[in-house]
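Only one protein chain is missing; all other protein chains are in place.
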Amino acid sequence: MSLCLQARQLACERDGRWLFEGLDLDIRSGEIVRIEGPNGSGKTTLLKLLAGQLGDYHGELYWNGERLAKVREHFLANLLYLGHSPGVKAGLTPLENLAWYQALNGDKGDEEQRLRALLHVGLGGFEDVLAGQLSAGQQRRVALARLTLTRRALWVLDEPFTAIDRQGVDALEKQLAAHAQTGGSVLLTTHHALAVSPAVRSVQLG
Amino acid sequence: MLDTPQGGLWVAFKATLKRDVTLMFRRRGELLNPLVFFALVVTLFPIGISPDPAVLSLIAPGLLWVAALLAALLSLDSLFRTDYDDGSLEQLLLTPQPLAVLGLAKVAAHWLFTGLPLAIVAPLLGIMLALPAGSYAVLSLSLAIGSASLSLIGAIGAALTVGIARGGVLLSLLILPLYIPVLIFGVGAVQAAINGDGIAAHLAMLGALLAASLLLAPWAIAASLRISING
């Protein structure tokens, strides 16, 4: 198993308060790592930090053994980040939303691919409805369609199970497991009890 | 399974521009708001000051420019706000593409749908204010160039205040002082056209301001967006 993302002595200070200190974390390919901790323990901050979004931190991050700051572009091209908000534009159709995601990474993609991704998350027939008219769960699914649409080594997911129904949860769990089995890595926070193999490794915060 | 980033900056720029244009086009009603505001403010002045064409033609250049500037300011608050609220701004920050360039795409869309229409409508309101003949084309041209700078500078303020719940008023406070040079040279161009002086110097200054804004503002916008998203 090769190393994917490595954190050494990671610490984050906000407004004079330490959210976490001296955190060592290795995420290898094929692993599912779950960040746990009470509310306000800095889970979301840690995810953002590990997704390379925060500039202010102490310690060092490595991507494939190289300092993340040096290989940032390569890192971002292999990262899929899903935050608290799904990042789906209400004024665009699911297809248009996905087209924009792809283009952001310099990939024009094709319609066929996007349709298949929407079908996979159970949004067949909704591809031309404005996302604003979809339910919260369906909007979440539009965002989750990106998991199928692009091949990224590292998935960073902040509460990905929010607002999704049972079938959706099952499908997503299967997808996480499949991703890990094909050598990808997943880093997530969730209150949901995960039933996935390979086993999920937990990291406790706070 | 690791991918190396494929350039594609142009693809991302075009897609972001197209996305914003599509979104604005789908809210056509909102697009009219700055124009209606522009017309309304202009209407207030004959009522507030005097309907006398001699008086109005004297203040018309400055009045039209100030009203257009305020109208452009009005729409700035929403520039990044919807993206911030629905989380797509976060995705914009996480691409391998330089954020400054993608921010520029959003500013370009903003200008296309506020600055440019304002510049086109301005002569019409100029007639109503008895703007002296011979300055109409210059009014439009100066507004078209100037409003591009306004959009760029204003976007810095919009990016700085996007994380603040009621940032609209604060945005005006931050940005209006920075608008003054654009206002001076914009009105100067129209005034010069009325007086029959050369307009080249004023337009050149507006062009220089635009060039400087184009060069510097995207970096400030990118830095501000990162601060607003992550603190």
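Letters are used for the chains, namely A and B, taken in the order the chains are written, and counting of residues starts over at 1 for each.
We adopt the following convention: contacts are C-beta pairs under 8 Å (C-beta built on N, C-alpha and C of every residue); 3 or more make two chains touch, one makes a residue touch a chain.
The rule is simple: contacts and distances are computed from a predicted model.
The complex appears with one chain absent; UniProt names that chain "Heme exporter protein C" among the candidates "Spermidine/putrescine transport system permease protein PotB", "M56 family peptidase", "acetolactate synthase" or "Heme exporter protein C".
Checked against the full complex, the candidates B:T16, B:S151 or B:S224 give a single residue touching the omitted chain, namely B:S224.
Shown as candidates are B:P98, B:P132 or B:P181; the residue that touches the absent chain is B:P181. Interface residues of chain B facing the missing partner chain: 156, 160-161, 163-164, 167, 170, 173-174, 176-178, 180-181, 184-185, 188, 191, 205, 209, 212, 216, 220, 223-224, 227-228, 231. Across the interface with the omitted chain, chain A contributes residues 14-16, 56.
Convention: only the chains that are shown with their structure count from here on.
Look at where the CA atoms of chain A average out and do the same for chain B: the two points lie 35 Å apart. Here chain A touches chain B in the complex through residues 14, 29, 48, 51-55, 64, 72-74, 76-79, 81, 83-92, 96, 99-101, 103-108, 130, 151-153, 182-184, going by the rule given at the top.
Those residues of chain B lying in contact with chain A across their complex are 1-9, 11-12, 14-16, 19, 22-23, 26-27, 82-83, 85-88, 90-97, 102, 226, 229-231.
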